[in-house]
Each structure stands twice: as C-alpha cells, then as structure tokens.
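Below is a structure I'd like to ask you about.
All protein chains but one are shown in place.
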Amino acid sequence: MTEQQGFADITGRLETLAIEVPSWAYGNSGTRFKVFGSAGTPRTVHEKIADAAAVHRFTGLAPTVALHIPWDLVDDFAALRVYAEDHGVGLGTINSNTFQDDDFKLGSLTNADPAVRRKAVQHNLDCIEVMNATGSRDLKIWLADGTNYPGQADIRARQDWLAEGLAEIYAQLSDDQRLVLEYKFFEPAFYHTDVPDWGTSFVHCLALGDRAVVCLDTGHHAPGTNIEFIVAQLIRLGKLGSFDFNSRFYADDDLIVGAADPFQLFRIMVEVIRGGAYDGRPEDGHSRAALMLDQCHNIEKKIPGQIRSVLNVQEMVARALLLDTPDTRAALAVAQREGDVLAANEIYMDAFYTDVRRDLAGFREERGLPADPMAAYLASGHQEQIEADRVGGTQAGWNS
Amino acid sequence: MTEQQGFADITGRLETLAIEVPSWAYGNSGTRFKVFGSAGTPRTVHEKIADAAAVHRFTGLAPTVALHIPWDLVDDFAALRVYAEDHGVGLGTINSNTFQDDDFKLGSLTNADPAVRRKAVQHNLDCIEVMNATGSRDLKIWLADGTNYPGQADIRARQDWLAEGLAEIYAQLSDDQRLVLEYKFFEPAFYHTDVPDWGTSFVHCLALGDRAVVCLDTGHHAPGTNIEFIVAQLIRLGKLGSFDFNSRFYADDDLIVGAADPFQLFRIMVEVIRGGAYDGRPEDGHSRAALMLDQCHNIEKKIPGQIRSVLNVQEMVARALLLDTPDTRAALAVAQREGDVLAANEIYMDAFYTDVRRDLAGFREERGLPADPMAAYLASGHQEQIEADRVGGTQAGWNS
Amino acid sequence: MTEQQGFADITGRLETLAIEVPSWAYGNSGTRFKVFGSAGTPRTVHEKIADAAAVHRFTGLAPTVALHIPWDLVDDFAALRVYAEDHGVGLGTINSNTFQDDDFKLGSLTNADPAVRRKAVQHNLDCIEVMNATGSRDLKIWLADGTNYPGQADIRARQDWLAEGLAEIYAQLSDDQRLVLEYKFFEPAFYHTDVPDWGTSFVHCLALGDRAVVCLDTGHHAPGTNIEFIVAQLIRLGKLGSFDFNSRFYADDDLIVGAADPFQLFRIMVEVIRGGAYDGRPEDGHSRAALMLDQCHNIEKKIPGQIRSVLNVQEMVARALLLDTPDTRAALAVAQREGDVLAANEIYMDAFYTDVRRDLAGFREERGLPADPMAAYLASGHQEQIEADRVGGTQAGWNS
Partner (left out) sequence: MTEQQGFADITGRLETLAIEVPSWAYGNSGTRFKVFGSAGTPRTVHEKIADAAAVHRFTGLAPTVALHIPWDLVDDFAALRVYAEDHGVGLGTINSNTFQDDDFKLGSLTNADPAVRRKAVQHNLDCIEVMNATGSRDLKIWLADGTNYPGQADIRARQDWLAEGLAEIYAQLSDDQRLVLEYKFFEPAFYHTDVPDWGTSFVHCLALGDRAVVCLDTGHHAPGTNIEFIVAQLIRLGKLGSFDFNSRFYADDDLIVGAADPFQLFRIMVEVIRGGAYDGRPEDGHSRAALMLDQCHNIEKKIPGQIRSVLNVQEMVARALLLDTPDTRAALAVAQREGDVLAANEIYMDAFYTDVRRDLAGFREERGLPADPMAAYLASGHQEQIEADRVGGTQAGWNS
C-alpha cells in the first residue's frame, strides 16, 4: 500500500492517455420507446465539436472527435477540420452508416440485392473521401445487418457478400488508413447478426490484410463473456484496432463507461497494458489500440456525461498502470508462477482498490487543468450558456 | 400416433380460442436505430381496427383489439366501439402509456416528484374513463420506470410510491374491471426496473386485491428463465391475468410468437391448459387467462405478420390440447408417477411433434374459414388495396 | 473526500458486523469434473469448527459456524456446541440435505412418491431436533428438486406437495426458530427447478407464516438479474431472512464473495443498510438479515479463502456505511430528488471508490486484532501445523 510512490511511477505513461469522443454523444439519443430532448443540445456538427472541445478543455483527455456519416455531413470537411483545430481538437475516426436508408432494411453489405450491396460499398468509399479531407486514419464499419427470422436469408451467402464488399472498400484505403470492423452480438437484428462476434470480425480482417483491424465495443457481447480475454487474444493476434467504450447491465445499454462494472473496466485495461496496446511499441509489433467512447446519454446531461466518462477511463488506466510497475509486476509473476491463487489475486485487487483520485487531482493541477474537472465545468457557466444560446433549430440526434 | 382421433377430441375446446390483437402492431415500429415505414400502414385508429378486423375475418381467431392511450385517443370512444363492432371485432384491453411525456423521463408512478406521480395516476384514471366508454374489462399497466445509474434514485422508496399510485388507480375500477400489471426485465431502463419480475408484479397485485392480476409478456425475462414455471405458479396463485405473446432470441425482440422457440410456446400452453387457465372454470377458481399479442413487425408486412402469429398460437394450442385428452393425460400421469423419465418425455414430445396443420385446415373449412388463411389473405387483394388507398397522411407508429 | 472523518462515524456500526461461515467451506469441493484434495483439510466436524474458529480469531468477523446435516452429523450435538464455544465460536444455521440419498433422485419434498416426500419431511424434522440441541435459530432449506426433461413431472402438482411438506416442517419449529427457504435458478436440475426464484420462495414463506423467510444466495440468479432490487423488495416485504454470499461470473460458481463483481456487493450492502436489515430495528419492523458465506474453495487454500471472504464483506460494508452517514445521505437525497443523475451517481460511487483498507487496519488494531489478518494468519504457522497434523483419515467433502 505505497500508492504515492506507485503513482509517481506512472505519471509519464498516464500523460499519453488520449480518448476519442463521438460527435453523436452530444446529440439526443434514447430507446425505441422515446428520445427525450434536452436543453443545450447541438443543432450542428460544429456545435457538437464545440462540446467535445469543452470536454477536452476541462480534462485534457479528449483530443479528437469521431464523426458519423451522414449525421455529420458537411460540404467542406477541410474547413471543418480547421474549425475543430481552432477549438483545440482534431477530427478522428469516420464512422459509416448503412442502416438508416430504406434500401438497407434487409441488409447493406450483405443484402441479397447486388444493387444495394453496391450502394453500401459506395457509401463507405464516400467516407474514405471524407477521411482524405479530414486526415482521419480510421474508417470504422459497424453493420446493422442481420435477420429477424430463421430462413429469412442465406446466412452463409451473406458472409461471402460481406467479404467481397469489405475487399472493395479496403482496396481504396491509402497506406496510412485502416479499416476497423466492429462486431455486435445482436440489435437491431434479432435472429442473426452478420458480424456477431470477434471471431467473425477477425476472420474478415485477416482476409483483408494488415490494415484491417477489429473494433471491440464493450457492450457488444453475450452475457457473461470474458471481454479481457478477447482483448488479450486480439492483441496477441495483432488485430485489436480500437475500443468503443461504454457500459452495460443487460444488452448494448451504452451507459457511461465504468458505470456498470468498474472492475471489468480495470481488467480490460490491465490486458491492454499487458499486451502492449496501451503504450504501443511498433518495433515489437504492438500498436496502440485506439480508445474511443460510444455512449448514449439518454437521461443525463451530455457534456458532463462525457467528462465523467473520460475521467472514469483515466482513473482505471491509473489503477491498471499501478499493477504494471516493475515491483508489482514482479511480485505478481512470482505468485502466478508459484500457483498462489490468493496472493496473486490480492496483488491484482490491491491495484483496483487503490484510490487514485487524489493523486489524479494533483496530476491535473500540475498540468494546468482543474483538479476536479466536473466541478470546474459545472461552475464555469458553460452549460447555462449553451442552454441559453441553442434555442430553435433542430436538435441533433441519430436521425439527422 | 392416432392424431386424427385425437384431433376430433379437441375441436370443441379449440373453438373457444380467442386472441386479442394490439392496435399498434399495424403501425410502424422499429429499433432505436431506425423505424422503417411501409406501404399501407394505417394513419388512424380506425384503419388499425380495420386491419385487425381483416385478421379476424381470415382466421376467426382475433375477435378483439387492444388499444393504446394516447396513441389511439379519439374524442368519442363509444362511436369507436360501434365502428369496431361494425367491422366484426370488439375493443379490448386499454393500455396506458406513461413513458412518452417529457415529465416521465425519470419515472411515472415511481417518480421522486409527487406532481409527476399525480400526473401518472391521472393518466390511468383517464384510461378507466376510456374503458367505461369502450366496455373494456382490463386496464393494462406497463411501466417504463427505472433508472440507468446506481444511486440515481431510491429504489426502495419507489416501490412504496408505486404501491400508493396503483392503489389510487385500483380504487377507481368498477367491479367488473381489472388492473393488469405487466413486468419487464429491462428496457428502456438499464440499471434497475421498478417492476422487473413476476414476483414484484405479484406482490403489488396481492396488496391491491382480487381484481389486480399479472400480465406475463413472454419476452420480458432474463435469459434462460423457465417461463412455463411462472405460468404454472401464477395460475396456482390465482393471479395470471393475461399474456402478451411474442418471441425473442435475446431481449424483448417482439418477434412473431412461436418464431424463435416454438417448443417453448408449446410448454407454456401446456401449463395454461394444465392449470385451468385455458378453459376457465370459475366455479373451481380458474379464470381464463387473456391471450394477447404484443409484437413489432419491423421488417415484415404487418397484417400477414399478425395472421401468422394467431395461426402459430392456434397450432400450438392444438398440440397442447392433444396432450390433455383423457388417454394421453392418463398415460403421462402413469409415466410421471413411476419416474419413467424417458417415457414421460416421449408422450410430451409426441404431442409437440404431431403435425396438426392439415387437421386445422379442415377445422377452418368446416367453419367457413379459408383452409389456409395466409394464402387466402395474400390472394384477396386486400394488401394491394390498402397500399393503394393509404397514401398521404402520417403513418401510425409508437409516437403518435 | 473526507473519508477519515467519515470512517470515524461508522466504526460503531462496523463493530456489529458478524458473518456466519459454513462448515463445508473447510472441506474439499470441486466440480463434476474433479474434486481436488488439499493438505490440511479437516477430517471431522470438529476440525472444521477449529478452522472456522481460526478465521474468527484472526478477523473478529466470524463468530458462528453453520452446519450441514448429514455431513456434520454427530451423536452429541450438545457436546459439539460446547466444543465450539470452547474454541470461541457458536453453532449457527442448520442446513438440511435432501439431495444425496438415492431416494431423492427425482425430488424430495416434491417427489411424486408420497413415501419419499415423507422421508424428506422427516429429515427436516430431524434437523429441528439438531437445532434444539445446538441452540440454532435457523433451519435453512435448499432443495435440489427439479427435473431435466419437459414432461418428466407435473410441475404444478409439485408446488402443492412442496407447500404441504413445508407446512409440516414449519409446524414443528419453536417460537424462536425460523425456516429459511433458499431459491436457486438452476443446478442440479436443468429443465425446471421447484424453487427457482425469489417470488416462489416468497409465496411459500408467506403461506407459512412470520417465521418463514427467504434466503438469498448471490449466485442463484439468471444472468443480468439486479440482485439489490430483490434485496430491497424482500426487506420491504419483511421477508429477507439471510444471505448466502459468494460470487459468480457465469452460474453458481461459488467463488469468494466480492471477487467477481465487487461493485455489485457494494450495491447489495447499500440496500441492506437502506432497508434497515443491517442494523435491525425490530421496533420498526426491521430485523437483521443473517449474513452467511456459501462458497467453495476448489483451488485456493480454504482458511485463507475464508479470511479473504469475510474481509471483503467487511470492506464493502464499510464503504456502504460511508454512504449512510447523515451528510452523505442528505446530499444523495437532494440529488435524487432533483433528478441530478450524475451528481447522485457520483456521491454513490465516491463511497465505493473510497479506499477503506488503511482505516480498517487501524480499526482492527484498536480491537486487539491483527491489522492485516491474512498476513498474520500466513505468518502464524497455523496452516503448516494443520497440514502436518491432519494426515490420514478421510478428508471432508460434500459426500461425507
């Protein structure tokens, strides 16, 4: 229990933490039952970026914003990039969307109709054009494709169509761009999903090539799934591209990361660090996994919700880094080697139970950030300002 | 394997089968990602009723329609009742809705704000007024109430508020009306739900009185839950009021009943019959459980989807009744008493595997119905007619 | 973040914490695949009690031991009671066992054969005789009863037989004894379980009377179940009798409490305290819920495993009590009333994230206990001693 000393050892690595926030987190979201609006919600992508910039200003943790096409479509993405940089943030991952056009009702890249598959490919190619303008590295593809009824479609044929479509898209990426393929257990399809698990995402990425990697959304698994095992496996295979962080009790609840099972978030970060995907040592074949949020603030305020989220990640990264200090790592290795189950578990839990919050407050102050970003934001008047300013227009949401 | 003889034995009981269809099944529905529209979707409650009447006309199985308030709000419910009767159907259960008004964002009957709780009670009282006009027996209450984050609310206090509100509502029912309280495992709330399981619904109904009963929605349980056990238990306790039938692979998927796990539907109907809730013998303390559908036809055509649904229920009721013929029941009882696990299971499965479809076709023809209701509907031109007629206006959905 | 002051406020309530340990935790356990033996495992109930006494000596947290009949059957229970008291612990709950006799293969209290039901009742009556000798308050009944195949048994009739059998047993309890009925989702039965959920346990307890209460085993629920909700509900209904603490990732894993999801343990203890079942105020209708462990140390050393378990409970009770100090409770109530989701959650999480371990070390030292009970035990030579002493004989396990 010498966490003071331990914390000093990890500040350098903590400084490298960067979390990408999603533009859509600042817009309205909800369930199929109701989307509640809220005061201050952005009407434009510019306002979303301004909100993301506020999160970064108060926390120092969120230097980039992910965009969603067509929700964030603008005529001039180069100008948008300048706008973002003027606000102190960069544009990050481009997320394609092939689930809201009527043509995609029965699938996009896996649709039985070749014309629809072609349209879905083209949308992704258009997104690559956006990437070229924004300077984004990653094209993230999450597919809503699947079926609701047994027999509705040929699930085997759809895999082949999927492989073909992805190959066409992959071929258009430049050498410094990546295709990131996300998987999801279920929803919005309820019988079968075309990319339901890490295995399926992996085999497609493997077929595509080195710049195709897997996106792991922490809410996209069956109940009981050991996610940190998947993390460790994908890193081992060189295919963990990025995370979509959020938390869930039941399904893809998209709650604030760390809110439902903080210990799970710790275990995940431990494996990220263990596998080299936190620091990234390209010379050893380890690249950094991109850390992104993908959440819905259905009932809580959105900017504070994002601040809480990046702080939760930061706190848990700090705890996980404490386990990776040389002495602790050595002690853990001894206990593991000797088969001392309780001693190994105790060392592991000690890092989790260490309260790093005071140390993190000092860490922030040393870097010119508020010790308590949430309190600072709430005291800043920013929320009141946007609520007053953003009157009229159409609030952004998943359909716009 | 003497199913011919067996089928003749059950036709009398089969004739009493009546399934209530929900008005909202004819409107558009979807997921949080997208609600796809479709040609021919009703714009008004009158068109919904007309659609329900079509289902009944082709199947003879759906004599009543459940309404949802405020989605189906009209000025003159007595006139609506006449309209429905002119179309050959009756108005059934009234479903209240306290989840789409901004005030209900953090709960309705369980809201920490007494004014909101009052508003929620009042909405239900208004629904009782509707019932008085429509002649409906049942007020069905499903609450979206719950929280997304631990600590967000006092879950214990909310139970007490819930009890108070329900008592106020119950007090306004007439002697021939019932309060039917539905439970749901999760969604739209993701941390806790105020009526998450049959136990909670039961204890509230028990506190209210004899005319408060439980509604069991087949999609509202945790993974792996043995639903037929709950059915048997609620019947034993005299508290199984009604079913909301649908099917699911993962969560509350609201697919066509029997589509995901037909054997489960069989097992459920076996317990309904075993417990006396299919036939109803009030003199023995058994009342009929109301059989309702609660489904979403997100991607399939809606009237055919409803026809398929009521036929699925009919087929499975027939199979379950085959198990309840005197000889079979006696044979099963012997095998159970003797602990002959495989023999008992074989008798049980024999009923399930019996293909009753040809017999049911004959059963329908003898009653002046089409042998194959689905084929008859598709050949009737009705679908083309409504698709041609219903142009313009706003298609009905969950928000209107 | 003034935890020092906060901790001083809760020491009085912390002192009342008492956790009952199970005699069988010191014997061998395992899975259907293998039961691994381990050096030092007790051969007799006396050695089990000695082990439990060691846990209490080092932690001050485990003053009583639960027994399992027939595993712990002795000729003279009065003498065993003296033996235990000489070792500094008392005898607690008596657990009946109706799942290891060949007659119970197809059920015990729910068996279709009246002679087997009678035998099962009699075993429980015998256990009441044991209670009279040991001075135990609680008869805990967990039934392995259920079926593996649909149709195998009449699940409805079994409920009635269960009610009859329980009534016979209940009738023999003295006024200061309780019947505690445990429920379990599944295992060892795989199709249906006769007491699968809290609702079923509750309705039977309700029918029996005031001294019949529910036992909640934290590993006996469906995936995703919100256990703290059940805790709050059962306390509200006056029927939460006791806990069987353990933890699980998948099914009834019986791991060390707090090992799998420490945050869940926190949430559970918050509701226990909130509802009055931690302190117990009989004048307000709140009785203390008995806190017991029910775990299997399949691969870790058993006495250290139990020490870790009671410490985990103590740490989490301390965190939960911090949330119940007047100022914090008031602040939480304000945030909840105002619907400030994030503020309420932050107050809640602050208690969870507070590292109470140093304060607890001081708390122990002030009471003459080792600051670090685990280290003290490992340094004491006790483990080496029992491993050297307990050679020969038959190690205790689930079958002896």
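To keep things simple, chains are lettered A, B and C as they appear, and every chain counts its residues starting from 1.
The definition used in the following text is that a contact is a pair of C-beta atoms (placed from the backbone, for glycine too) under 8 Å apart; a residue touches a chain by one contact, two chains touch by 3 or more.
Because the structure is a prediction, the values reported are computed rather than measured.
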Options A:Gly199, A:Gly280, A:Gly362 or A:Gly393, residue touching the unrepresented chain: A:Gly199
Touching residue (missing chain; options B:Pro63, B:Pro262 or B:Gly397): B:Pro262
Contacting the left-out chain in the complete assembly, out of B:Glu129, B:Glu338 or B:Asp355: B:Asp355
Residue in contact with the excluded chain [from C:Ile155, C:Val195 or C:Ala260]: C:Ala260
For subunit A, residues in touch with the removed chain: 105-106, 112-113, 148-156, 159-160, 185-186, 191-193, 196-200, 202-203, 221-226, 228-230, 232-233, 235-237, 263, 267, 271, 274-275, 332-333, 336-337, 339, 341-342, 344-345, 347-349
Interface with the undisplayed chain - residues on subunit C: 29-37, 99-100, 102, 105-106, 144, 148-150, 185-188, 190-191, 223, 248-251, 253, 255-256, 259-260, 298-300, 398-399
Touching residues on subunit B - with respect to the absent chain: 1, 223-224, 226, 249-250, 259, 261-264, 299-301, 304-305, 308, 315, 341-342, 345-346, 352-355, 357-358, 374
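Going forward, only the chains that are shown with their structure count from here on.
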Copies subunit C and subunit A - interface residue numbers shared by over half, same or different: same
Between subunit A and subunit C, centroid-to-centroid distance (C-alpha), Å: 39
Two or more partner chains touched - positions in subunit C: 223-224, 226, 263, 341-342, 345
